[in-house]
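To keep things clear, I will list the structure first and then write my remarks on it.
All protein chains but one are shown at their positions in the complex.
Just so it is clear, A and B label the chains in written order, and each chain counts residues from 1 on its own.
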Amino acid sequence: MLKYIIRRLLGFVPTLFVIATVVFFLIRLAPGGPFDAERNVSDEVLRNLEAYYRLDAPLHEQYFRYLWDVLHGDLGPSFEKPSRTVSEWIAYRFPVSLELGLYGLAVALVLGLCAGITASLRPNTLTDHVPMTFAMAGICIPNFVLGPLLVLALSIHLGWLPVSGWEYPEDKILPAITLGVPYAAYIARLSRGGMLEVLSQDFIRTARAKGLSEARVVLRHALRGGIQPVVAFLGPATAGLITGSFVVENIFQIPGLGSEFVGAALHRDYTMILGTVLFFAALILLFNLLVDLAQAWLDPRVRYE
Amino acid sequence: MSRPRSDWQRVAALVVCVAAAVAFGGCGARETRAGKASVEGVLLVGNGAEPQELDPHLVSGVPEHRVLSALFEGLVDLDPATLEPIPGTAERWTVSPDGLVYTFYLRDGAQWSNGDPVTAQDFLYAWERILTPTLASEYASMLHCVANARAFNTGEIKDFSQVGVKALDDSTIEVRLEQPTPYFLSLHVHYTWYPVPRKVIEALGGMTARNTKWTQPEHMVSNGAFKLAQWEPDKVIRVEKNPHYWNAAAVRLQGIAFYPIEDAMTEDRTFRTGGLHLTENVPLPKIEMYQKEQFPFLHIDPYLGTYYYRINTTEPPFDDARVRRAFALSLDRDTLVAQVVNAGRQPAAHYVPPDTGGYTSNARMPYDVEQARRLLAEAGYPGGQGFPKVELLYNTSDDHKRIAEAVQQMWNQALGVEVQLLNQDWKVYLNSMNTLNYDIARSGWIGDYSDPYNFLECFLSGNGNNRTGYASDQYDRLVRKGASIMYKTGRLATYQQAEDILLADAPIIPVYFYTRPYLLSPDVKNWQPNHLGYISWKTLYVEPPPEQAR
Partner (left out) sequence: MSEARGPESSVEPIAVERGASLWRDALVRLRKNHLAAAGLVALFALLVVSLLTPWIAPYGYEDQDLALGAVPPSGAHWFGTDLLGRDLFTRVLYGGRISLLVGFAATGVSLCVGVLYGACAGYLGGRTDALMMRFVDILYSLPFVIFVIILTVYFGRNIVLLFMAIGAVEWLTMARIVRGQVMSLRQKEFIEATTVMGLPRHRVLLWHLIPNTLGPIIVYATLTVPRVMLMEAFLSYLGLGVQAPMSSWGLLINEGVQTMENRPWMLIFPSLALSITLFSLNFLGDGLRDALDVRASKD
């Protein structure tokens, strides 16, 4: 197993290398440079800026220099926001995204599993249809509509929760809900499906026949198999949740990595784009690995390839 | 299938209870954050975007200006009500009769926030730093009115002592200008003219290093009414009263918190739920609603800026001034402003905003469809026949889009021409303008200081902000002549002639003059609006309403 993990980790290196290469050249194809501004920047200043950030060298030279720096753990300075380096920006913003993502994940799991499992216990009745309709609605409402609607209802009309910010604990409730709901909807559907399949299997019938309480049957026996699809889904979902959501961060004014990434792309902050892309890619790869390990643990039939 | 069990109902009930408890717990004490801050003497400000930096030499935006003007103070300050120069770090100054040499006398008690005295050398160091080519400051051109500053900034001369600034002693500075600059004193409220803490910068990377830590709260030293206490990007910037400020006794605010809320809708909601004293903006659809409700917190100030369309004069059909005029004449500004833009904005029949440094243009661009059609016909396109399809470029924004959609219809109906809309995001849009790769493009200019030169300069031939390919010897001559005349009447009259030419040649189509809409809490006292959007933080204070103070 350790050998397997090491092999997978080693496999990350060429992947990240390809990604760095592709993105490095791709972003330079987009028109407009990092120093174009509304008030014209004179040619001399532009030349000096490019010299300062070594953008005047031939492209291939910049590329090799960048790779060399990355190998030494240096993601470079930010062009747009010079007070911190790219690594420092990621270190500043990622914990926020992580925190928000984990709250979102908690919301998604609690709501999703409750709804999904409840629905699976009595399929095709009201207790199935009601949560599943909500789940479908959760999938179909874009979060830039859901967020403002929640704010309108809970903050402006009822005055319960703050509208924006990331300073106090109560600031974090609405963003977590907005972020978590679409995922909760998927989890509800997946867990319902998984539970239905397990509950119809022989060993559950046996357990019931033995006179075990329903709660025990569901919690001890069915759940482990029933949430398998949810576990498979959790990998990409968690990666998506913690890498930050531009919309939620924008609506609630949260200093996360998602808004930084979109901002960097729009501002042509080359080093920042590359830095965040590499960081995201590494995270996603890591989560896929974790999910594979979790699946193997839940279901011994899955073998390490 | 399974039996329904009360277990599940219990779990569900529990979940509901917890959710409700959390929700109600949050609504226990209902004192707003702004209300609390009013009691503490702290002002909560929505600041639009996150500042790029807090280094006055490496920034170029308005959000940066708001924070930096709280942290630093230049030689001269402005009276927020009249925009007249008043003493800042300099206690007094003298001007030579030819208007070229200014001598500033620093006040005795001027100190940095660490207690060090502010000296003439600090200012000189700052000016040398911003003009040094290798620092590549984007806004260094604000200092180009100083003799030889441009030459030093572009690297033509290497020796800073040739630039027209000199420390006569520790507290006296002499500035020699290239030519008479009547607005020179008002430049000093702009961050490009602020002093910077020499020792700190030298200790943390030196004069020309861009990526240094000197602007972090633990290092930052400033000379203004406030000092930096906390800077968490995209969260909050807090400044607190600077006890070493020379006039600290008169500063009544204990601190200011700047919240970088980019989304105007979010900012508006934050204000309404008591999270802010002052917003940076108000979303357009909300302004209309507030006006209808007579919402008492809505303020709309005139703002020194013009929203206009620029035309690429280098390509047919717009290389013909008659075609450009036809487009300019057939824009129904009154309807556009009343129905689409509103927010108290004024239709712009000329370019430089009214009363810019005492100047108002003579020229007017009327709404005259008849004449527009005639001009278009003279140019060879009667009724728009044979007129090529042209594109109207705007950068991503709901407001720009709505205006462009309305203008597209107006031109189509008035001239029978087909105009297509083209939306590009910011950097692509800038690139298109810089490379003259557009037909007509939305644009705007906000004045840095209240003088027509700031606006007219843009359309000098070859100016970096021209971006229309427009070049007129006569215009250039008049603008330059105006700038060199010291006496107000002669100068402004010359500018008026220049603007007549600009409007007749129509490389731009003025649309409206900006206003600055914002929401302001009644807790904020001594608020003095002006058309530069300049806020004098040190004279403001906050006071909770009487019933809350009890």
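Throughout what follows, a contact is a pair of C-beta atoms (placed from the backbone, for glycine too) under 8 Å apart; a residue touches a chain by one contact, two chains touch by 3 or more.
Because the structure is predicted, anything quoted here is derived from the model rather than measured.
Shown as candidates are A:G116, A:G240 or A:P255; the residue that touches the absent chain is A:G240.
Only one of the listed residues, B:Q409, B:T435 or B:S484, touches the absent chain: B:Q409. Within the whole complex, the absent chain has one touching residue among B:S161, B:S397 or B:T435, and that is B:S397. Subunit A residues in contact with the hidden partner, per the touch definition given at the top, are 15, 18-19, 22-23, 26-27, 29-31, 136-137, 139-145, 148-149, 152, 179, 182-183, 186, 190, 200, 229, 232-233, 236-237, 240-241, 243-247, 258, 261-262, 265-266, 273, 276-277, 280-281, 284-285, 288. Where subunit B meets the missing chain, the touching residues are 265, 283, 285-286, 288-289, 335-336, 339-340, 396-398, 401-402, 404-406, 408-409, 421-425, 428.
Just so it is clear, only the chains that are shown with their structure count from here on.
Separating the centre of subunit A from that of subunit B, both taken as means of CA atoms, is a distance of 36 Å. By the touch rule above, subunit A contacts subunit B in their complex via residues 30-33, 35-42, 44-46, 48-49, 51-52, 77-78, 80-85, 92-93, 110, 114, 118, 121-123, 127, 148, 151, 154-156, 158-167, 170, 173, 199, 208, 213-215, 217-218, 250-255, 259-260, 266-268.
Residues of subunit B touching subunit A in their complex: 1-5, 7-8, 11-12, 15, 22-24, 26-27, 30, 33, 50, 52-55, 58, 60, 133-141, 153-155, 210-211, 213, 215-216, 232-236, 259-263, 265-267, 269-270, 272-273, 275, 425-432, 434, 463-465, 467.
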